[in-house]
Structures are given as structure tokens and as C-alpha cells.
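Complex shown without one protein chain; remaining protein chains in place.
Residue numbering begins at 1 within each chain, and the chains themselves are lettered A, B and C in the order written.
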Amino acid sequence: MPTLTMAQALNAALRDAMTDDESVVVFGEDVGALGGVFRITDGLTRDFGEDRCFDTPLAESGIVGFALGMAMNGFKPVVEMQFDAFAYPAFEQLVSHVAKMRNRTRGAVNVPMVIRVPYAGGIGGVEHHSDSSEAYYAQTPGLKVVTPATVEDAYSLLREAIDDPDPVVFMEPKKLYWSKAEVSLPARTEPFGRAAIRRSGTDATLVAYGPTVPVALEAASAAEDEGWNLEVVDLRSIVPFDDDTVTASVRKTGRCVVVSEAAGFAGVSAEIAARVQERCFHSLAAPVLRVTGWDIPYPPPIIEKHHLPGVDRVLDTVARLQWDDEPDHRFLEAVPA
Amino acid sequence: MPTLTMAQALNAALRDAMTDDESVVVFGEDVGALGGVFRITDGLTRDFGEDRCFDTPLAESGIVGFALGMAMNGFKPVVEMQFDAFAYPAFEQLVSHVAKMRNRTRGAVNVPMVIRVPYAGGIGGVEHHSDSSEAYYAQTPGLKVVTPATVEDAYSLLREAIDDPDPVVFMEPKKLYWSKAEVSLPARTEPFGRAAIRRSGTDATLVAYGPTVPVALEAASAAEDEGWNLEVVDLRSIVPFDDDTVTASVRKTGRCVVVSEAAGFAGVSAEIAARVQERCFHSLAAPVLRVTGWDIPYPPPIIEKHHLPGVDRVLDTVARLQWDDEPDHRFLEAVPA
Amino acid sequence: MTTRATGPAAARQAASAPAATGVGDVAGRLLPAGTPIQFLDDDGKPTAKERRGSYQEPSTELLADAYRRMVVGRRFDAQATALTKQGRLAVYPSSHGQEACQIGGVLALRPTDWLFPTYRDSMALITRDIDPVEALTLLRGDWHCGYDPQAHRTAPQCTPLATHIPHAVGLAYAAKRRGEDTVAMVFVGDGGTSEGDFHEGLNFAAVYQAPVVFVIQNNRFAISVPLSMQTAAPALAYKGVGYGIRSEQVDGNDAAAVLAVLQHAVESARAGEGPFLVEAHTYRIEAHTNADDASRYRDADEVAAWERRDPIARLETYLLSTGALTDEDIGGARKQAEVFAGQVRDGLNADPKVDPLELFDHVYAEPTPQLREQRGWLAEELEGDA
Partner (left out) sequence: MTTRATGPAAARQAASAPAATGVGDVAGRLLPAGTPIQFLDDDGKPTAKERRGSYQEPSTELLADAYRRMVVGRRFDAQATALTKQGRLAVYPSSHGQEACQIGGVLALRPTDWLFPTYRDSMALITRDIDPVEALTLLRGDWHCGYDPQAHRTAPQCTPLATHIPHAVGLAYAAKRRGEDTVAMVFVGDGGTSEGDFHEGLNFAAVYQAPVVFVIQNNRFAISVPLSMQTAAPALAYKGVGYGIRSEQVDGNDAAAVLAVLQHAVESARAGEGPFLVEAHTYRIEAHTNADDASRYRDADEVAAWERRDPIARLETYLLSTGALTDEDIGGARKQAEVFAGQVRDGLNADPKVDPLELFDHVYAEPTPQLREQRGWLAEELEGDA
């Protein structure tokens, strides 16, 4: 099987979708001749022509609004927001129109489109180039929010996003663009709304998505030395959410740690922790803990490593899951007799 | 003591702040001659002149960006976003600049300003006039997010927001604008970061903020008939968050329900539930449950009542707190022996 | 080698030296007339040639049809305002005084063209033959949009200001891409021109040469904010040249002028000559909505001055003078207006019914597991209540 990077898999997904469906159009800033700053659209203009893949003026709200208009009229736009923070100008279009158009017209007007957002950090980017913005979209009813962690999922989820009848915010973990795997395309993995067990274990469940999935897997291997057998769940799809898989895993292991790169406060990690304890309370031997970025603006490159949840931070947290009922030194509480 | 509405208390807070501090300026759409669509700025232009309170062109990003520039140069802008959903065009300015300016300049540039956002529903508004947008701001490090539920807090929190050295998103529950109370101004209540126990109880804690505080109180009274003695915590300040008060209450009562009007998924209610179970796990007799709006776009006026968390929905949820160990019929799980 | 790229519309051209960009003449072609185009003066008398620019007077049949629709439209508008007092409508933004803009605009379109209206453009909706009750659904509050936008080629009324402008541009560009000759017309207010989306949308239209006609209904107010505090431009029509868009300003209370200019704009857009920006100078006679109190921010004599320029009276005078309209026709129009108003009253007297469970049906094509779950919980509640 050929070895591909996630970037190549995303490019292949766009190519195959454009080949299969004439109505798919790709546009955004620098996606044409340049092929995008991350080369995800490399060669699309050359091979499909500027009618199918084209550069736009520099205006994100305009890009998303223009895409919505095209979607109202029979096209399936796949637009690229150059970086996470540069999708913010399009926020009103996404929240007030893209997310609501189907609902406000009782299904008469559908706007299938994909908003590709390269997100999160770990690439030494300067300010505004490493935001984890998934919570803004996950909090917005009407949007689907998915994020791949593997090369195969990158291809499959993007194809599914383009085929989906609803608008999809497709979050691409920048630091995984260059991750490699042997895959034979076209590959189709599990559909939206299904999480994947990336590693099965018995002692505790690590729930991760996007950029933190490799971190969770690494932590799980390292945990073996400590005698912990950890299960790793890759959400893949934040909205819709796979309660069945997550709940089954935690009810089995009885312990759960959520690993997310975003600031923790009111982030997607909070939702996961809240849902898990709602649904698995009696199975839990310890509270659901979160390992996240701090509640700070994304740091400058040379110290970003102190912000990002790493293997050690995950292991330290797993260690706090009250294995022998010694209380959590962070959240001391008088245990009622 | 005089009886005031929340709207009048907010107006008084602006007046007193403008009187005490020459650098306070109020601007936004229709805040001048009209006094704002909710009359919160009523008479300010007449009494302080158009240099202190003035109408702007119709551009929210421009309003917030212009305010940041004035704040960089010695003024304390208090800007009004006419409705929750109409603050979205300013999202990039808020997230990428207002929230980050102090941090990116290592404290050299501070931008004290208040962004007033009338939010949430219950007033029969047509689409885009009833969004609960607090999670977008609470998820953004660098912003403080506060929301009053009482007439007295409306005055005190707004005064404090204007005095605060950091940017504050001041969320005003529209449906409480006309709520009345006897207060003598200037009143100062607890500072930012302190929640208030609005009703003390022993059996379970209801955590609410802004528009749901009156709902929680009503539910607590109704619960007496069911034999439940409920404690009601009014957060007041979402960022910073008062872990001490919330945690102490739940550790005391052993049960917790979060009541919030926003869509639940990845909302502030999720953060509260996640924090509470992290910090009170061993005190909890049941999972922390959430009563929220559904995960849908805000409904049209004639059916909004079916979206908003009401007393009945709160009581139904309290009933699910496993009082006599009968399992939660919604989240059935095999209780391990 | 650079990729060969003709672009969807804009060509990827080599960057030439600035001297080559000196194009005062090009700019001249894009600028509006220094004074708004006018066919009928304030008293309904035909204007002199120089006030008409190069525009052709519309046929008297078309003007007579416009007149009739304006009479009906105004009656409809008054009826809607009356229904707010009886609590049958949550709110209503009147367009009394803007009949020539809204009706003239729609009459310049073909049924196959698209309209992108705002919350204020109810008269434009009924001119598109949308059922008045469906047109008022948003304001009655039983759903967000009451008509089928695809069936009527009319987008939902847009509330977030100027956000529908990029939509119109994208839709028109899509049609052009398919070789269709559809034109999109988008209405925006004077206040809406200050929003970033106005700017981004017009720029996209120019770069892609999309067949869109932008109609600014400059009614002099954004709620309470007067034009003088909204812009310092000589006229809003001067915004076009900065995008390379042909622009015009017209007396928006002169139905003949509005029709003449918009017919030209629409047909030239259809002919592939690119987008067009038209500023129609008019006035909002009523308060912003029934809930607004205009006495807080403007004087009655200002309103009175504009009432003397009433678009219906001006057109009526003119058509009577040409004999294209008789007193009978006028009576007929008024009768038709009363009948229409009656239908609106009856239609809105019925209490709207909406199943609360529908709240979960249109969020996505298929409800997510989370929504199915929540739908069940609401169903439980409803049974509990029942």
C-alpha cells in the first residue's frame, strides 16, 4: 500500500470528489495557482480549471456568504479558511446563515457546503495561526463538526463531508498534515457520528479528537509501564456525537480522561466530561478529568510546548484517577463517611 | 426605597460612571437620541452631550475596533451591541484583538472597555434577536464575562465592569430588563468572581445565571411541595468563575442541577457540570444534570416557550437525582454490583 | 512558469507598472450622475432631458401596472401595521413611502430572476405574488420564513444587515456559471451599506462580474440614525467606483425613474456587462417599526416635506395627465386594495398552529442522535402537560 501524508489524503479526497461530482467547487485564499499555503489544493486548478478551483478576494465573510449563495443554486462549495483565526471574520455568516438556512426555511433551502479550517497548534506558528476554535462551531446548532486524526479518516471524512446534505465545518489538525500512513484510496471508514476505538484497554478511557489522538495513544503505550491498560477513543465527529461508543467504553473501564488541545473552559472537553458523568455516573470510580490547553491565548512558538497537553500531562492526570482511593491532591474534598 | 427596573438600574450605572469618570464614553447603534432600542442609554446624549454618548455607523466590527483604538488612547468605551446575534460581526475584533491585546504586549497596552450584549430569549423576538451567546465569549481567554440576574447586580456589575482594567463582555438578560426591585443606588454588591446564594437549601443545588435565575428560584419554591429543599446559586460572573461557592454548595447538598437557557452542547452549562463533578465527585449522590435549551436554532416566538427551561423542566430534572436510588430513566446504566 | 489561469471571471494578469493604471476615464464611466435621475418632478410633471440621463421612459402600461400595485402595496402596509395593534403581528416595519423602490425594483425583474429582500421589503414580496400571509409569517412569529424561497425565487427576508449581499452574488455567479441568464437583485438600506458584508459582497460581484443589481433604498434613517451620521459620502452611489461597479443614483419616489434605471441595470447585468449599483433616494415615512417612536429623533415637518413628494401621488398625476389612467382606474385600484387588505385580515385572524416537535425536524437533513433524544424528552413534557 502506498504511504501518504494527511495533506495528500485531503488533496486526493478533493480530487476524487471533484471528479465524481461536477457541482463540487473549491475556492478560498491562495487555493488556486499556489495550491493553498498547506498545499491541500495542490494542482486542482491545473487539473480541473479555474472554474472548479479558484482564488478569491481576501474576505472570509465574503467567501462563506458567496459559498452559501452558490449552495442555494446547485453547487457544493468547499471553501478553505487559511488558518483557524482567519475564519473569525466569517463567524456571522456561519452562525446566522450557514447554520440556520435549512431550519429557517423548513427545509426548503439547503446549503450543503464544507468549510475547511486548518486548526490547532504545534507547528511553531506566530499569533493567530494556532487557535483551537472547534468549540465555537460545536456550540452552534445546525453545523456539523468533524475532525480527522488519521490519514485514512482525513480522506473518508472529507469525502463524506462533501457528500453530506448539511454544512460541515471540517477541522484539520495542522500538525498532523505531515503525518504518514499506508492507505489505499479511495478508503471509506466509519460515517459521521461514530467514534473509533484506537486502542482497547480495561483500566481507563482516554477520549481525544484531532491533534490529541496521537498524544493519547502515546500516553497509553507509556502507561503500560505504570501498569495501566488504557483505552483510547478518537471522537472523529464532535457534532453529531457518539454517545454509544464513549459511554460503553467508560462504563467498561470505570475511569475517563478527556484530552483536548483547546483552552478547557467551556470547551468541547467540558461537554464530553459533562456527558460522560451524566451517563456513566454509577460506573465511575473517579471523576472525569480533563487534560487541555490552559485558559490563555495561544502562546508564542518557543513556549507552546508548555501549553499543549503532552504525554506527561496525560499520565499525571491518569495517576489522579484515585486508583487506591487516595484523594486527588488537586481537588481535595472531605470524603463523606 | 425606590422601585427600579433592571433597565433603569443599567441606565443609572452608566450615568453615575459617566459622572465620576470623564473618560467613559458610550456609543453604538441608536444609543444617542433614541436612547437605545431598550432605552438603556436613555437621556445620556441629552445630559452628557454627543461627545460622551453618540450614535455610530451601522458596523459592529467597526464599533468594537474603534472602541479598542479609543481604549488604547485613554478612554473607557462602553459599547452597545443592539442584540446578541448582531455582535457576531464583531467576533474577530473581540477574539483576536480585544481579548488578546494586553497579553500580546506583555501588559504594555491595556484596553479596558465594556461590550454590552442584550442576550437570550423570552421576549417574543423574531430570528436573530434571542441568541444565548455567552459560551462564545466564555471560551475566549482574555475576556471577562458577567451577567446580572437582579436589579441591584445590574447596577453594581456594570459599574464594576466599567471600572475594570480588562475588557468585559456584559451580558444583559433581555427578558429581565423590565423586572423590578426596591433598591437604593449607588449599590455595590459582591465583586466579579463571586457567585451569590440566592436561596439556601440542603437537598440539592441549582446553579443558574442571568435569565434562568428567576426560573431556578421559582422552581425551588415549587420544590418545597415535593419535599425538596433546594439551594440556588446565581453565578453572576462566568469568567472569572467562583469555584469556592459552587463547590461548597454542592459538597453540602450532594446533588446539582445546572439551569441555562443556551443550547446545552458545549455551552457554559457543560463547563459548570464538568467542574462540579471534578471537584465534588465524592460528595455527589447523583450525576450533575443540566436543564438547558435544546440544541437547535432559537425558535420562532409562538413556540419559544417549549425551548426555554421552565419550572417544570427543572423539577422533572431534580426528580431524576436518584433520591431513592431508582435509576435515571433517561440514562439507564447497569449499576455495577 | 505560472499556472495558466483565466480565472472564473477575473483574469490572472501580470502586475503592470502603476503608470498603466491611470484610468480617470475608466472611473468616469462608472460614476453616477451628479444629481439623481428623475423622470417626474415633485408635482408629477415630466422632467427635462438632462435629468433623465440616457435612460428610456418605461411603457405607460408598465407604469399603470406599477401604479395599481403601489396603491395595493400601501394599503397592505397600512393593514399590516393595524394588525400589530391587534396583536396579530409581533412587529411590522412599514415601507410607506418606499413603494416606488420596492415595486419598481421587482417589476424590473423577470420571474426567473432572484430577489434578496430585507425585513422591510414586504411590498416587494407581494409584488412577487407571494401569499401575504406567508409573507407575514416571520413577523407573526409562527416560523422564520413562511414562503418557499426556491418556488418564488425570493430569498428569506434578511435581518442581519447586508449579510444577504454575498448570498445574492454567489447565487448569481452560480447561474452565470451554468450559462443561465438569471439576474439577482438585492435590496439594502442606507445603514446596511456601512457593514463589512456590503463591501465584501460588492467586491466579489465586480471581480466575478456576477449579474447582480444592488439597490440601496436610502430612506435617510437606520432606525434613529440619520444619513448624515451614517456616511460622509457625496452620495452612497459613489461607493461603486471603488469596486469597478457601474453606479447610478435615482429619485426613489419617482416610479418612472426607478423603473427606467433598474430596467437598464437588470438588462445590462443580464447581457453580461457585470453588476450595477443603484442608490434610490427615498424616505421612511413611518417609524422604524410599530414599536419605534420616531418623535425621539426627527421632526414632524421633515416628514411632512417628504410626504409632499409622495411616489403614488406623483405617478397618479402624471398618468392622469397622459390619459393612461382614468378616475375609474383609480377607483378600481383602490377597490382591489380593499379586497386584498380583507384577505390579509382574514388570513391573519386564524390562529397559527405549529407543532413544537417540528423544532427538531429542520436543524439537519436527519436529526442527530442528540436531537432525536431531545425530541423524545420534549414529547414526554408535552404528554405530561396534556
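Simple rule for what comes next: a residue touches a chain if its C-beta (ideal position, glycine included) is under 8 Å from a C-beta of that chain, and two chains touch if they have at least 3 such contacts.
Everything numeric in this text was worked out from a predicted model, so none of it was measured.
Of the listed positions C:Ala82, C:Leu227 or C:Leu357, the one in contact with the omitted chain in the full complex is C:Leu227.
In the full complex, chain A touches the hidden chain at residues 29-30, 32-35, 37, 55-59, 61-62, 85-86, 88-89, 124-129, 265, 294-297, 299-303, 306-307, 312-313, 316, 330. On the side of chain B, touch with the chain left out of the figure occurs at residues 32-33, 45-46, 50-51, 54-57, 59, 61-62, 64-75, 89, 92-93, 96-97, 100-110, 141-142, 144, 164-166, 193, 239-244. Residue-level contact of chain C with the missing chain is found at 1-3, 7, 10-15, 17-19, 21-27, 30-31, 33-36, 38, 42, 194-200, 203, 206-207, 209, 220-221, 226-236, 238-245, 249, 251-252, 274, 281, 283, 296-299, 302, 305-306, 309.
One rule holds in what follows: only the chains that are shown with their structure count from here on.
The greatest centre-to-centre distance from chain C, using averaged C-alpha positions, is reached by A.
Per-chain Cα centroids separate chain B from chain C by 37 Å. Chain C has its Cα centroid 40 Å from the Cα centroid of chain A. Along chain C, residues 143-144, 160, 196-197, 363, 368, 370 each make contact with two or more other chains. Residues of chain A in contact with two or more other chains: 61, 89, 92, 96, 100, 103-104, 141-142, 239, 241.
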